[in-house]
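One protein chain omitted, others in place.
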Amino acid sequence: MADPKILETFPNPAPQRDFLIEHTHHEFTSLCPMTGHPDFANITVRYVADKTCVELKSLKLYFHAYRNEGIFFEAATNQICDDLGAALQPRSLVIVADWKARGGFSSRVTAEWIQPSD
Amino acid sequence: MADPKILETFPNPAPQRDFLIEHTHHEFTSLCPMTGHPDFANITVRYVADKTCVELKSLKLYFHAYRNEGIFFEAATNQICDDLGAALQPRSLVIVADWKARGGFSSRVTAEWIQPSD
Amino acid sequence: MADPKILETFPNPAPQRDFLIEHTHHEFTSLCPMTGHPDFANITVRYVADKTCVELKSLKLYFHAYRNEGIFFEAATNQICDDLGAALQPRSLVIVADWKARGGFSSRVTAEWIQPSD
Amino acid sequence: MADPKILETFPNPAPQRDFLIEHTHHEFTSLCPMTGHPDFANITVRYVADKTCVELKSLKLYFHAYRNEGIFFEAATNQICDDLGAALQPRSLVIVADWKARGGFSSRVTAEWIQPSD
Amino acid sequence: MADPKILETFPNPAPQRDFLIEHTHHEFTSLCPMTGHPDFANITVRYVADKTCVELKSLKLYFHAYRNEGIFFEAATNQICDDLGAALQPRSLVIVADWKARGGFSSRVTAEWIQPSD
Amino acid sequence: MADPKILETFPNPAPQRDFLIEHTHHEFTSLCPMTGHPDFANITVRYVADKTCVELKSLKLYFHAYRNEGIFFEAATNQICDDLGAALQPRSLVIVADWKARGGFSSRVTAEWIQPSD
Amino acid sequence: MADPKILETFPNPAPQRDFLIEHTHHEFTSLCPMTGHPDFANITVRYVADKTCVELKSLKLYFHAYRNEGIFFEAATNQICDDLGAALQPRSLVIVADWKARGGFSSRVTAEWIQPSD
Amino acid sequence: MADPKILETFPNPAPQRDFLIEHTHHEFTSLCPMTGHPDFANITVRYVADKTCVELKSLKLYFHAYRNEGIFFEAATNQICDDLGAALQPRSLVIVADWKARGGFSSRVTAEWIQPSD
Amino acid sequence: MADPKILETFPNPAPQRDFLIEHTHHEFTSLCPMTGHPDFANITVRYVADKTCVELKSLKLYFHAYRNEGIFFEAATNQICDDLGAALQPRSLVIVADWKARGGFSSRVTAEWIQPSD
Partner (left out) sequence: MADPKILETFPNPAPQRDFLIEHTHHEFTSLCPMTGHPDFANITVRYVADKTCVELKSLKLYFHAYRNEGIFFEAATNQICDDLGAALQPRSLVIVADWKARGGFSSRVTAEWIQPSD
């Protein structure tokens, strides 16, 4: 499984305002856990930073780590949401994953991060 | 008529959050009940899962079963809404059917599932 | 003038829910009442049915009847709204008419039906 | 300056309802007041008529009258808004002007008419 | 760093209404502060003017001044927001920066200006 | 049938060179001779003028005259080719008619004019 | 298998010239002979008629007859080419079949008819 | 009429090879000589330079000079071809003028320059 | 390296004519041999079959085998050309590989198969 420790951060340059950051990765690929066939997606990370922002190169490496993982659309989207939420502790965070056509279907999974209660 | 028993499910991997799943099938086809001519549609299934998610291959087979059915746009959309609502018991569910051009018209039918009261 | 008696209906297959039906006709044409030149439009009929739905072939014939009528954009859109409202007695109804480029202009007229008070 | 007296009107054919009329002119051109170079725009007039509608050919001639006027984007948009508001006394009116690329920029100016208080 | 004194203004021609001005610059380029490689963006300045509007040629020169600056996406967007806010003292102001694809990512950063309290 | 006498011409302004003129009419409509339903086409007239060019407004009126004619795609295209060839006596002439979708088909008919031998 | 006797013809209205007829059917569907899953294609029939032209409604019915046939892309394209060549005896004929995405592939098969020697 | 003396040139930087230069002006506008209504075109100048290249700013001013000229499509295209041929004495030159939609038509006129024989 | 023995064939259904088969794979991915980063391409196989056609599912598996291979654009395209040429012994064969944007570049490599002389 992709190791969230790959994710690096840098200090939010404008913590005085709530500004929105959206990164869309156009080259996400993983494997179908049932058939082993490749899946492809565009993944958007949309968040309002609190103390830290995610460094883009490390985010790329984190996504690359899914390349040979067998994982369902729904589970991958939620895993990414959990990992980025934990790493960034953002004011808000949404993951939108647009899975490309497979078997006549295209799919989108959208998950919003909730600060876990202790 | 397409048998909703074809539909298979798997457990929701993130029941702790309300996340949105959208599957769009680009290859739906049925027959016009009046003329027997083929109709074509893109069908979107948009839902928030509760305990289960719909398995994509079974959803494809369910849609394929309409191939030689004579059914009106409005009736097909509502039938799909009823069948998926019954199979998934979702937190919410909307079906959007975009019917391709026929006789100079394109059509969209949108139906939202309501938990039937007993 | 197009005779609204051309419009045929069939029973709403799912009256238990408010679902949205949209039909877009891509081949509407009428005449400019001032110059006699042809006008072209895409006309969308968007409604929530109550007891009846409009039958698509009869709707096409109703639109064809405008082919040689001289009528302004604003009047045609409102006439269609009145005729379909009277024929369907829908829970709600909106007509959107997108008139193609003429003299460097394109135009859209949008009218919402209101149940006439007696 | 374009003379608003060019604008002609005709009676609203459906004053009993608030319906929306949008005319987009794709061929607006004026001059930059600083350099004399031509500017080009798409101008949308979006309004709910009260007693009168604007006649389209007169609107075209009104727009043509800006062809050799030197005027800033912001001033032209507001001038059009004032002139059409005064001529139509509409229930509501918005002007949207999309100015084409100049010096690496495209611009949009949006102005809403307010009934002047006496 | 781009000097905000480059920014010139002219008097708002219609201060009696809140109208929206949007300028999109399609040719913004700066440098990545880590690798020195060029970054490219479309930058939209969306504001409601109070007493003054920004003059477009000076805005272009202000953006050109970033050409050889090394600066992160998040910091550049906020810097532009601060500089334009200070220069215009607008009724409202939003900066939207669409950064072109780099390493398989495209990014958007959106910042809204807040009048600093003294 | 559309009367070719509607077609007007003006003298070729550059008879010393073979230059190409292409006019595409986006609003051609006629009727299906079997069902009476409307057909729509884009018609391109592509020619090298000899002594005369076709006047555009008269070409529009010539095309409008097909509005209520029942005629097959293949016959209409050849009729237009014959009429324009006779009226212009061009150095060369091709008609391309792109018929819009009907019954799941779109169609293109292309005819090149040949100077009839006497 | 689709019966080529469904195909009807009418006399070529302009046999004196070689003019090109192209019909594109956007709703072709057949079945994969290995998996039984539906395939979809756009099929273009491009020909120069000799004595007869194909009647469009009969061509549609001929294509509809493939709906439940299991047939490979390459075989279907050649079968259509053979059937239309035999029915029309055209001066020339090409079939272009654009098969929609399946398993990450889209495919095009192009076959030109050759008059069989006896 | 636009004065060809506006056109300025600079020395061809690579006269040792035949290389192709294409400039497309997206903002050409003139007037219809019959109605006085504005016409709009994209004009492409495509040439192989011999001793000189056309300077782009002077080409823009040359095109701007047509703004208030009444001239037919065919005549304007040939005039531009003659003027640029005379000014540049190129190895080859083609003018392509794409006139925007007017009265349901769009038009293209293409003229190739021929070195006048003395 | 992808093993060409994965490739399966079936008999050409129409060896009597030279017909063209084109398969475009939209999901090719391999690795950069210098950085290890993923590359993505659309690969088109365009050929005239002689005795055999390539079976599509086996072609997909052959392409999937490049997923974790480090290989340059130019080498991969030529390797695919060699392997398919050897497997099919076609009358003609071209491979077109469209490599997606990396470092501000997109690339296309096109290779035509030549029957090796013994």
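All chains are identified by letter, namely A, B, C, D, E, F, G, H and I, in their written order; residue positions are counted from 1 within each chain.
Throughout what follows, contacts are C-beta pairs under 8 Å (C-beta built on N, C-alpha and C of every residue); 3 or more make two chains touch, one makes a residue touch a chain.
These figures come from a predicted structure and were not determined experimentally.
Novice: Looking at I:I6, I:V48, I:L61 or I:A101, which makes contact with the chain not pictured?
Specialist: Of the candidates I:I6, I:V48, I:L61 or I:A101, I:A101 is in touch with the missing chain.
Novice: With the missing chain put back, which residues of chain H would touch it? List them for me.
Specialist: 10, 12-14, 16-27, 49, 53, 56-57, 59-60
Novice: What is the set of chain I residues that contact the non-displayed chain in the whole complex?
Specialist: On the chain I side, contact with the omitted chain comes from 72-75, 77-78, 81, 101-112, 114.
Novice: On chain E, what residues meet the omitted chain?
Specialist: Residues touching the hidden chain, for chain E, are 27, 29, 37-38, 40, 64, 67-68, 100.
One rule holds in what follows: only the chains that are shown with their structure count from here on.
Novice: If over half the contact pairs have to be identical by residue number, which pair among B-G, A-E or C-F is the repeat of F-H?
Specialist: A-E
Novice: Any chance you could check whether B-G or F-G wins on number of contacting C-beta pairs?
Specialist: F-G
Novice: Whole-Å distance, chain A centre to chain C centre, using C-alpha means?
Specialist: Each chain's C-alpha centroid was found; their separation is 45 Å.
Novice: Using the average of all C-alpha atoms in each chain as its centre, how far is it in Å between chain D and chain F?
Specialist: 37
Novice: If a residue has to touch 2 or more other chains to count, which residues of chain A qualify?
Specialist: In chain A, the residues touching two or more other chains are 27, 101.
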